[in-house]
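Of the protein chains in this complex, one is absent; all others appear in place.
Presenting subunit A:
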Amino acid sequence: MMRKFFAQRRKKKTSPFSQHMQQRQTPELTLSPNLADNLELFRTLLGNPHDLLIRTFLIGNTNHTCAVIALDGLADSDMLHNQVLGHIQLMISTSEKSVPPEPDEIIQLLFEEVLSVVEIKKETSLTAALDCILSGDTALFVDGSSELILIDSKGWKTRGIEEPVSEGLVRGPRDGFTESIRDNTVRIRRRVKDPNLRFESSWVGTRSKTELIIAYIDDIVDHEMLDEVRRRIATIDIDEVEESGFIEQWIEDDFLSPFPQAHNTERPDKVSASLFQGRVAILLDGTPMVLILPVTIGLLLHSPEDYYERWIVGTLTRLLRYLAAFFAVFSPSLYIALVTFHPGLIPSDLAFSIAATRDGVPFPAFIESLMMITTMELLQEAGLRLPKPIGQTVGIVGGLVIGDAAVSAGIVSPVMVIVVALTAISSFAIPSFQLAIAFRMIRFFAMFGAAIFGIYGVILSLIAIMIHLSNLTSIGYPYLAPLAPQMPRDWKDLILRAPVTFLKERPQALHPEDEIRMRTGDSK
């Protein structure tokens, strides 16, 4: 039923897409040999903006008019002065060669000899030139030629490399991705000096023209998966893309699922490790969040630190985290179920003391926990929105309101506060923020189950979640791998983190082309 629904949805999406592709290609403008016309065209196309820099000059001693066009701020003005304008004026005036009379020859001379810039190309299409100028390149015109030279002069202000805010670690590299895609590819290249590392560049967003790079290691990645990623990215048809979230939502397998089907991270070490496992990374210009595909549940629950610390520490923290995942989802619902349906399952003394503290609380346990959990969600949301100095105030006010005032006013019981605190702390212990959000949603589902059916309802909701998870895929890969389908070989890096020397193979779940990580054992 669901599958059919999706098939229909895909069909609907593809039809306008193909129309659009044709539209996009039609307005192809070519350059005219007349410089003034070209400049005029640019001005009108861009709406004569005040940040458009146009400098016309005569070249050498001839009267060939030239012009340089760039956008102020996007293009590096130092470079324009020194390497472009300066060189042209100086070289041509001092060079022994005379300036050729034909404009096309001048272009050739400039292209081959004068301009001392690495990235440089000739272009005849005005549309393409416009795109390049809008991304920070500089166009050089010579009157009478229908070609222009595009000089790479990208040089805007970027944020420096800082420690990743959302994924702090005690042990591990401190650098994070930034908004500049070039800086980000550098961060990956610095770690992966494998010649097989590939960056496939394209752009998304019909208007925003945002650069997008698919990164992978050619002889590790499963090419079938890579093709699927490429195919899905090619279907993206939106006018603007600000964040990798748009990409994630466009290419995900199941839009109704609460679980994230692409993992986003701002840690370059995580990305490089994933590439070596056989995953694909998607980088997008303008955001420090890099997407990792495909997602398995392990990727979301593991932290890079598991690998950096010794294996005993890594294994124990993992166990703790799986426990936290369970508490984050089920502790309020277990509280409801035990308190309202099965007090016989609580040890007698505890049951009596819970009963004593709940004495006089006006709400049933379900309403009580619903109120408290909602308040906690509110606090969490409010704390995010507020600027840092005020954020602390929220913590204090919230802590006082939840912890103390509500209890002494007799609205909630102290045990409920403990349950809420346990839930909140557990959900903060989950390394992936996306997964923590998914758990927050499921928590309510389990609470409703508990309120209607007791423990039976909690188990039912657990079964429902498990059925959903084992059906879920990410780029066609089973979400619960290596648990379902079973891949016992991968289990040494699931709940247990085996010592590094034992992790000889790449995860089977990702079907890597090259399965072996350590070849030392093979040589003998």
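Keep this in mind: contacts are C-beta pairs under 8 Å (C-beta built on N, C-alpha and C of every residue); 3 or more make two chains touch, one makes a residue touch a chain; residues count from 1.
Here is the rule we use: contacts and distances are computed from a predicted model.
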Task: Per UniProt, the name of the complex member that is left out, chosen from "Transport permease protein", "Germination protein GerLC", "Choline dehydrogenase-like flavoprotein" or "Sulfate/tungstate uptake family ABC transporter, ATP-binding protein" - done: "Germination protein GerLC"
Task: Residue touching the undisplayed chain, where the options are A:I88, A:I247 or A:V361 - done: A:V361
- [ ] Specify the residue from the set A:N34, A:S353 or A:Q380 that touches the hidden chain.
- [x] A:S353
Open item on the list: Considering the complete complex, identify which of A:A324, A:M376 or A:A451 is in touch with the unshown chain.
Closed with: A:A451
Task: On subunit A, residues whose C-beta touches the chain left out of the figure - done: 1, 5, 339-341, 343-344, 348-349, 351-361, 364-365, 410, 451-454
